[in-house]
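Yeah, one chain of the complex is gone here, protein chain that is, but the others are all in their spots.
Labels for the chains are A, B and C, by order of writing; each one numbers its residues from 1.
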Amino acid sequence: MANATAAKRRAGNEIEFSRIGAFSDGVFAIAITLLVLNLNVPQHLHGESLGSALWAQRDDLFAYAISFAVIGRFWLIHHGFFGQVTGFDGRLIGLNLFYLAWIVLLPFSSRVLGDHGGAEAAVVLYAVNLTAVILAGRLMFDHARRAGLSTISAEEARDARLGALLVAGVFLVSIPVAFLNAQIAPYCWLALFLAPLAGRAVGVRRS
Amino acid sequence: MANATAAKRRAGNEIEFSRIGAFSDGVFAIAITLLVLNLNVPQHLHGESLGSALWAQRDDLFAYAISFAVIGRFWLIHHGFFGQVTGFDGRLIGLNLFYLAWIVLLPFSSRVLGDHGGAEAAVVLYAVNLTAVILAGRLMFDHARRAGLSTISAEEARDARLGALLVAGVFLVSIPVAFLNAQIAPYCWLALFLAPLAGRAVGVRRS
Amino acid sequence: MANATAAKRRAGNEIEFSRIGAFSDGVFAIAITLLVLNLNVPQHLHGESLGSALWAQRDDLFAYAISFAVIGRFWLIHHGFFGQVTGFDGRLIGLNLFYLAWIVLLPFSSRVLGDHGGAEAAVVLYAVNLTAVILAGRLMFDHARRAGLSTISAEEARDARLGALLVAGVFLVSIPVAFLNAQIAPYCWLALFLAPLAGRAVGVRRS
Partner (left out) sequence: MANATAAKRRAGNEIEFSRIGAFSDGVFAIAITLLVLNLNVPQHLHGESLGSALWAQRDDLFAYAISFAVIGRFWLIHHGFFGQVTGFDGRLIGLNLFYLAWIVLLPFSSRVLGDHGGAEAAVVLYAVNLTAVILAGRLMFDHARRAGLSTISAEEARDARLGALLVAGVFLVSIPVAFLNAQIAPYCWLALFLAPLAGRAVGVRRS
């Protein structure tokens, strides 16, 4: 309580809390929607049919699906975190912007991956981007807890950390796989689609 | 009621309900606005006038109008659905993201249609994308009702389903037409513009 | 009052009012921001300096400034209108989407104008787009008043109409000018920048 009051006071003439969340939501919504611009519309068909030209872009569509799931998942984690925050200081706002800067980079990394799925550098760039998101999120979460700006319980903090590590783990494992066979590495990431099901199983057991 | 309470409890440290709606609204607003990027600005006029170069893009403008009406209609349906939802669980959030992933794909399908209006593959891609939106919406609606997360009455559920089927029907009919004559198929979709008038007629009779 | 209640009832299971405004705001914000994508970054400098390459784009910057002022002005008018609306029916929502479809087209018309400022077709396209916005706005405003969905007074309605006609007038005058000299026509539009000053003078007199 004293902490929350201190945070409020510290906030002083700073910006309203709910608006930071709304701004972050806007950035997430735009970043996830810009993914569609990564899909190239076939322009010059040199004898091939449009159908086969579209089929040739299945890597792009795969990168689109993966990145949509990834950004959507980070949005959920970020949103859940903000639901527990009771105040903010300048450093937390700065760390949130730092976090969003890595989120906004994801459509770029996703496009490189879609256009150069067979190159190690594309897989590594994507994995590095995601690790940076998770690291920035850790910095933000941990600062909020240390500064007494969060009501998050130890159990909930562990759950959030587990969710983040799940995504990070899948991607870190894919980096050595990329150097063995860059074509196969991204398919490791399909494991991410199983995560919601896993989360649901946990939810059922909990209630 | 017990179900709704369970859902609330299950939601626990999850994200605030209204924010899911705001995020979805943002994605819809961006997707519908990105449609304008599908219109190519004539750059190099090889002897022809700008007026005729613009006129040559009437297919793009037609795809723009159709897609604006389609995304606008889905937004209305989605929004009406969220007005009836009383709670949420992880699966509903996941299904909502799955639904939005297909919505965000629409500007891409729309651009393919505008650039290759005469190809069967373009018409089929567009119709498949729309069918996927409707199917994902069905999954989301039905899960909300089965999990007791929605106050939607049987009558209202039927209305929503009818609206979705109306759009789906128009597009499914256009697929065989596309294989007969791909140029004509998209003109079937003009029927969509009559739907609001139909809806209004229903409204008048109801009140 | 009876009208407003009827409207509420008619709205029934439709979507929440404030969300239509938020969605419209989002579309306006995105459309106005997409204007920046119309500015071409010089890529290949064939001997010329970057400074002169940027200076060669002053038409694009001019179109950017005009369109930012135009969309900003329409946002103000639209927003003021929504502040007076007490309810909505399906037709008003449909007319709002129709209105937004013309707003979203403005970045396209603006780009054509920036890239082909010297062509009559570019000036005519822009003027036609604006006239369509104003016409769609008229349809929307008039329906709201006729259906008893608006508390707008006769005086306020006249003010809103005057504001719209001011913009429309400037553009309609520029069409014949365009056929005399398309280079000069867009400079007529600078008159729009005087409008806020005019509006302020009116405000001072009123208070």
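The criterion applied here is as follows: contacts are C-beta pairs under 8 Å (C-beta built on N, C-alpha and C of every residue); 3 or more make two chains touch, one makes a residue touch a chain.
Quick caveat: nothing in here was measured; it's all calculated off a predicted structure.
Counting contacts over the entire complex, the absent chain touches A, C.
Interface note: of C:Phe28, C:Tyr126 or C:Phe141, the residue touching the hidden chain in the full complex is C:Phe28. Interface note for the absent chain: among A:Val27, A:Leu54, A:Val167 or A:Ala185, the touching residue is A:Val27.
Although one chain is not displayed, chain C still touches it through residues 21-22, 25-26, 28-30, 32-37, 39, 41-43, 49-51, 54, 64-65, 68-69, 72, 75-76, 79-80, 82-84, 152, 156, 159, 196, 199-200, 203, 206-207.
Counting over the whole complex, chain A has residues 6, 9-10, 12-16, 19, 22-23, 26-27, 30-31, 34, 37, 89-91, 93-94, 97, 100-101, 104-105, 107-108, 111-112, 115-116, 119-122, 124-125 touching the chain that is not drawn.
In this text, only the chains that are shown with their structure count from here on.
Arrangement of the chains shown, judged by which pairs touch: a linear chain-to-chain path with two open ends. A rotation of 90 degrees, rounded to the nearest 5, superposes the Cα atoms of chain A on chain B.
Legend note: the chain whose CA centroid lies nearest the centroid of all displayed protein CA atoms is B.
Averaged C-alpha coordinates give centres for chain A and chain B that are 25 Å from one another. If each chain is reduced to the centroid of its CA atoms, chain A and chain C end up 36 Å from each other.
Within chain C, not a single residue touches two or more of the remaining chains.
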